[in-house]
Structure formats: C-alpha cells, structure tokens
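A single protein chain has been omitted from the complex, and every remaining protein chain is retained in its original position.
Residue numbering begins at 1 within each chain, and the chains themselves are lettered A and B in the order written.
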Amino acid sequence: MKYETVIGLEIHAEMLTHSKVFCGCTAEFGGEENTRVCPRCSGLPGTLPVLNQGAVRLAVKAGLALGCEIHPYSAFDRKNYFYPDLPKAYQITQFAHPICTDGAVDIGEKTVRINRIHIEEDAGKLVHDDYENVSLADYNRCGVPLIEIVTEPDLRSAEEARALVEEIALRLKYAGVCDARMEQGSLRCDVNISIRQPGETKFGTRTEIKNLNSLKSIVRAIEYEYTRQADLLDAGRPVIQQTLHFNENHGTTKPLRSKEEAHDYRYFPEPDIPPILLSDADLAAIRDDMPEMPADRLRRYTADYGLPEADARQLVADKALSDFYDAVIAVYPAYKPVASLILVELLRRLNDAGSTVGELRFAPADLAALVRLSETGEISKNAAKEILRTLFEAGGHPDEIAEANGYLMNNDTAAVEAAAAEILAANPKAVAEYRGGSQKVFGFLMGQMCKKLGKSANPQIIRQCLAEALERPEA
Amino acid sequence: MTGFDAFSSVAALSAGLQSRAFSAPELTQAYLDRIAALNDRLNAYITVCADEAMRQAEAAQRRIDAGQADALTGIPLGIKDNICTSGVRTTCASRMLETFVPPYDATVIARLKAQDAVLLGKLNMDEFAMGGSSQTSYFGGVKNPYDTSRVPGGSSGGSAAAVAAGLCAASLGSDTGGSIRQPAAFCGVTGLKPTYGAVSRYGLVAFASSLDQIGPIARTARDCALLLSAVAGRDENDGTSRALPDVDYLARVGMSLRDVTIGLPQEFFEDYVSEEVRAAVQAAAEHFRSLGATLKTVSLPSLRYAVASYYLISSAEAASNLSRYDGIKYGYRAQTGETYEELIKNTRREGFGSEVKRRIVLGNYALSSGYYDAYYNRAVQIRGRIREEYAALLRECDCILTPTAPTVSYPIGQQENDPVRMYSADICSVTANIAGLPALSTPCGYNAQGLPIGMCLTGRAFDEATLIALADAFESDFSRREAQL
Partner (left out) sequence: MLDLDETRHLAELSKISLTEAELQTLADEMEQIIRLMDTVAEFQSGEDAFAVDPTAYEALRADQVAASMPREDVLSNAQVRTDACFQVPKVV
C-alpha cells in the first residue's frame, strides 16, 4: 500500500444487566415499541436518574478483561445535543472521569492500547417512514447501559481492526459483560481512519465512519475509505475531517448531514448523580468473580488437557461451543476424543445445518455418554457417527439409540475365539496360504468371521482373535 | 367557620380535627369557598382541585374517626405548580406545559398523601421557577395580599400569597436561589429552604439540579417543621437525597438561647439593602440578644461573586434541564416546522417566555466551548470558596442572620423586565443554595406602608431544628399583621 493507514476504534457494547442503567425498566433486547419505558427513561419532567450497581460491576469486569486500570473514583457528565432518539436532549456519559483507562489487548504479535472504557446510556430507535415523511421514535432502548471502549490509533490495517473487534467481543462474552451480537446491535463499532506517508510521524486528517454493525462491514468500510483518501491525496487534494456513514449495499462511505459536524456538546458534571467510589474490597470481590478468560481457557486446554494448539484455539474462539465442551468433559473427561468429536463431527453438522450450539437437541451429558461408549469399545467409530447424526436430528440418548440399532458390540472374546476355531477349521486352504505368507487371505478370513458373528461383534476383537488363532502352531 | 379561621396554624387545625372540633370536609370546604371568593384578586392558584380535595378530606375524616390521624391528616395544602401531581396538570406556569398531566406523583406528594393530607390545588409561580416576582407566569402574575398592586415575590409567589391570604393552611414551594424565602418575606409568612439533599427532588420539575430544594411555606416556624417532617428523608428515587439520622425538627423549640451565637455577616448589611430593611433586621438581631443569644459580626468575603456564580451555574443546569422541552413527548408543540429542527425551534420559541429564554441562552453561553473555563468553571470554584467561608463562619456561630431580600415588595411592572436589576436583588438569598445550607425566612417587621419585612436565618447542614427554634422564639414576641383583603 502506498500510504500507511492509521486506525482507532470506538466500540459501544450493551451490557448484560437486568435493568437499565438509570431506571428499573428491563434492559432486554426487543419488545413491542415503547413498552419498556418509564417516566425516567422517557425524560418526563421531574424525573431523576438512579445508577444501576450492576452496570458499574460489568464495566469493571470489562476493564479487567481488557487489561485496564480501574479507577475507584469515577463520575458522570452530561453530553448535550438534540435528536429525536434522545428524550432528555442530553446523554449521561463519563467524560472527565471514566471508570477505566490504560488497557491493552494483544492480537497476534501486536499489542493495541485501550485509551479508556466508560459507562453511558444508549439512545432509542428511530424508524423512518419515507412515504409519510415522518420518523417514529421507540424509547425501549433508551437507558440500556453501554460501555464505550476507545482504542489508541494503533491499528494499521482493516484486518487488524477486524481481529481486534473479534478479540474484544470474545473477551466481553467470556466476562459476561456483553453478548456481542453485532447483528442485533449489542456491539457497534465506529472507525476513525487517516492515512499518511510511510515513515511520517504526524497523523493525517481523520474521518469517522459511524455505526458499523458487522466484522465484514468494518473491513469493507476501511478498505473503501483508504482508497477514497488515497485518491484524494494522490490528486493533491486534502482529506476533509467529517463523519461518514457506510452504505452496506454500495460499499461506499458518504458524509452524514453537515449539521452533525457543528456539535458543541457542552459537557458538564451530571448534578443528579454523585460520583462513584469503589473500595478495595469492592474491586477485589469483582475481580474474584471474573469468569475464565479466553487466554486462561486456552492454557487449560493445551497445558492441562494436552489438546493441540490449533484445536484449542478453535474451541476457545467459539464460547458457546467451548462451554459445551467443558460441560461434556465435566461428565466424562476424555479430553482429546471429546474435542475431536466436537470439532470434526459436531461442528460440521452445525455448519451444514446453519444452526447454533444453543439449538442442539441433546445435552452435554448425552455427548459424554456417546464418547464413553466409543472409548470403551462398546460401539465402533462408524456407529458413533451414526448415533451423533440421530442425536443431532432428533435428540435422544446414545445408550438407547445404540441398543435400538444394534450398534452395541459384543466384546465376548470366548465366542470370537470359538468362531475363529470354527472358521479356521472350515478353511484349511486359506489358513495354509496365510501361513505360507499371504496377507491378503487374512481379509477373506475376517470377512468369514464377521459374517458368522454378525454386526455386534467388535471388529478389533475379531481381528485380534483371528490373528492369534492363526499364529498358534497346529495342534 | 367554627373552631378555626383562614389564618389558623396547621398545628391548631390538626388539634382541632383530632378533637373533633370540626371535620376535615368542613375545613376543606371553607378553604375552597375562600379560594373561590379571593383567588381572582390574587391569582395564587393555577388549578383548583375541588372534587379531588373533598374526596381526600372525606378519606382523611375516616382516618381521623379511626383514631389514626397523622400530623397532616385532613390539612388543606397548596402545592407549587412545578411539583408533579399524578393526574393533575402540572404547568410550571408555562405555555410549554399547559396541558401536561404527569402519570406519577412527586415523592413529596406521595408522602403527603400517605398522611391523607388534602391537596387543594396547584399554585402559581414564575415560569419554570425562574424569577423573583411571580410575574412571568403564562397564567398571569400573582398579587401580593398586602397590596395587590405589588409583587408577592418569586418564584413561589403563589405559595406565599396563598398562605398569607388564608387560601390554604400551608404550602410547598421550591427554592433555587431564594424562591421560597423571598416571597415568604414579601408576603409576611415563614418559608424554609431545607439543606440540599434533605428533601427528595423526584417529581420537582428541575430548574437547577444542584441548587433546587422543595420546602414549606406556612404561618409559623412550627408549621414549617410539621411539613418538613412529613416530606423529608432519603428517597431511593433521588440519588442526591440524603439519609437523615432520626431527626425531630421540633426538638429544639423552647430551648434557651443562652448558648446560641448568631453571626451577622457585614457584607449583607451594606448600602444596597434599603434602610428600612436593615433597621428591621438589626432590631431583630437585638431582640435575639435580649433573649440571651450572643451576636457576632462576621464576614463572607466572597459574597460579591455570589450572584454571578449562582446565575452561571443555575442557568447552565437550567439550559440542559430544559432541553427536553421540544413538543415531541409532552407539552406544547408548534403547528409549523417542516423539519425536526424547525419544529423544535418553533415549539421552544412559542412555548417559553422571555426570561426562560434568556436563562437558557446564558446557560449555553457559560457552557459553550471557549467560555466554559472562564464562566462555568470559575463559577464552580467560587462555589467551593463560598462553601468554605460558610463552614468557617458556622464553626464560630450556630447560624447567621441576614435580610432575606434587599427591599420590601415593589410595584408590579417596576423592575421585572430589568434582568440585571432582578438578578442583583438575589444577593441576600443565593449563597444558602450555593452552599447547600438550610435557610429560614420569617417576618421581622413592617415598613411604613405596612409591607412585610423578612429576616433570614441560615444554619449548618441538616440543622433545620436550630433555625426553627430560633424563629419560633422570635415569633412568640412578634406582633403579626394579617393581610387585609
């Protein structure tokens, strides 16, 4: 690339509290319009915000997950502007004293610095009716608690940006802070991007692309904007500082209405909410309550369970899948076989069907039972795959399915030995050929054995007994 | 009326109700009759809730009959029209909220209802509580019962006039820079601004969030105590409200004044205070001395910055608090406006009066980029200094005594349209709000025209009991003159 790209991100994540950040309305996603609203979050005269302890706790967890310094003292400010999705005409946020600063997230070899994480309230939703030329406002989302994560401009490519968002999303999911469902809008990303000559230390003029809601959009938007800015600079024209909107369909960025530019937010301390003070004990308690993070889980899978790194990474990257894995091995700790079954067979079926772990028709205990049957030699590998297919399509329990379909193998060696004796007696020519050095005839004899013993005989045992019988010298 | 009259105290009315000298419905009806007879002359009420008040009176009577009355059961009260009353329009004396009916009760209202008090109606005021004359109301100005050609003071002018004229037994007002105390002084009644955080602001339509407090206006200091007891205390709906240790606001009434030191800050007695007011307040100070108190001349050097600091902070908060009035969710909505922007700009043009607009513009000026440090930030620093100066004063004294306002009531039309003159007149009252301290105004004299003069006692945080006791002691020896209507 001719120019160096410099990227910083602002990520808004909706926190998984029960109630909204400043009132008791549910913070759940969805709902019929304006049914999750109260006098406070609809900005009625005389109402006052009351801070949700859970929002503070989750913001601290986000800070811990991203390696930040947690500030025991933090405070709220008002950000004043007019828009129909903002009932009070100000957003309560943290401007001067955010709860977290100075974090870091590694993506591969690179460390990306986190400038700050602060708590703020979400705005409502607008639906635009072009026919009637009106916009309709739904306040259900007003007051849902957000954290805003601001990175330093350390990113240098669309791929790095994508990787960082993925990693942050993963950590927030593991920390229980956010479900990071970009398609639902619980995680949104603004991109600040500028370009400069390689080697230049000063930053170029940056533009801001707002509200990207998928990893793919982030990449496409950055790539488009790089080209747009590069073309400008090549033509000797300046990049104008503006706020842009990314059009998904066209793959292009366009300036938002210029009036957006002129915002003077007139930040001042929020007089209705005293500053918060977290004690050492509070912080310690929250720290102790941190769930296992991806890096720790990776270590557990590789160091403790001996899973190959690639397999472990693949599992960890999908929290629902690795939670499922953990539940299975809690019942039956055959770490590698379970991993194998999940990563090869189960994942394939999930991808083919386009379904999620949450939609599985069977429980982790069932998969544990299946693996046990396979590991103890009660069923063959092929039978295991068949049983998994049944579980996937219809649910059920492996023991019952194996029984019903005759998959259970008979491990009674005596019967097999007896059969071996019979087959050898009935096929002297073949035996002689084998003893004469022909390996091929072993297969024929195996076939005879299987035919005699039927499906339920364990092929491994047949093989072993046959081989032993053949090795025995003639009586 | 038997057993009571329009000027009976809440305490006396409560005793009368409980001793069955008269009934709650009788009492309420008497007030409603008086309102019907006199309100036109004073314009104290914006909304009268006759039917609902009678229903409340009947419920109160049932409770009295069951022997379960509280101090305010059956007592007819007026409520300033910036306090939300569920199902009853709450206008803030503004066109912007002319049709606004809150779907919830302010916490203070809920607490009054819990005692089965009777709410007679909503009292007139300066628009959005911004003013010192109660003449900026969209519903017409309020008149002073002592002289209906004069202002009752503001912004709780209706609350003070109603008490002075016997149109309610007591009332609730709100005070951001003097809006309870100054009208109480102009109307010859007693008004108390509690310590910031003592009374929940949930349901008080916000003017300046770090300065506003709801408080009582009544005929006596003890009545103020009764009202305050009913409504004060921690509210989980207001993050700035404080938990109060078991406080009895009447605990010090009757105490000896021998151990009391009253400070007189010299900056409050300079030439900008009229001669007649200075004389009355100084005489009051001497009276406290005769009751055994020690007087001390003290100083509040930063008083000279107080008006500017107050107006910058209150206007900044007000500008932000009033941004929500755009006609979209509630209230007045302009008929014209092709775009969202035009619509809200027209709504606010038509919905707000000029004083409100001035304050909003001043507030945005103070907060705007380039001016924040020089104005808003500096005002906050001054606030810190004034708070410290008070803290030092109140280590030496139990309270301070000052005029409530620099002058007595003045003729309607004389100065309400001169913002600088109006703002400057707040000098005696704003520092109590800036410092968050309790302050009580009580009548201490009448001028040659018979117009009331008020003095103000400002005390330590959460020490309303001392102020009430001192005012009560003064009252006992003070000859009150009722308004002649």
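Just so we're on the same page, a contact is a pair of C-beta atoms (placed from the backbone, for glycine too) under 8 Å apart; a residue touches a chain by one contact, two chains touch by 3 or more.
All values reported here derive from a predicted model rather than from experimental measurement.
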Residue touching the undisplayed chain, where the options are B:T47, B:Q282 or B:S368: B:S368
Contact partner of the left-out chain, one of B:A12, B:M125, B:A169 or B:L343: B:L343
Touch with the omitted chain, as defined above, among B:F4, B:F207 or B:Y311: B:Y311
Residue, one of A:L51, A:I147, A:L373 or A:L391, that touches the chain absent here: A:L51
Contact set of subunit B toward the excluded chain (per top definition): 99-101, 103, 236, 239, 302, 304-305, 307-309, 311-312, 319, 323, 326-333, 337-346, 348-349, 352, 357-358, 360-362, 364-366, 368, 374-375, 378-385, 387-388, 419-420, 423-424
Where the unshown chain meets subunit A, residue by residue: 17-19, 23-26, 32-39, 42, 50-57, 73, 82-84, 126-130, 133-139, 256-257, 264, 266, 269, 274-279, 282
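In this section, only the chains that are shown with their structure count from here on.
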Rounded Å distance, subunit A centre to subunit B centre (Cα mean): 57
Residues on subunit B engaged by subunit A in the complex (per definition of touch): 82-84, 90, 92, 97, 100, 102-104, 106, 201-206, 208-210, 236-240, 316-317, 319-320, 323-324, 326, 328-330, 340-341, 344, 364, 367-369, 372, 376
Touch list for subunit A against partner subunit B, complex: 39, 42-51, 78, 80, 82, 84, 87-90, 135, 137, 259, 264, 266, 268, 271-274
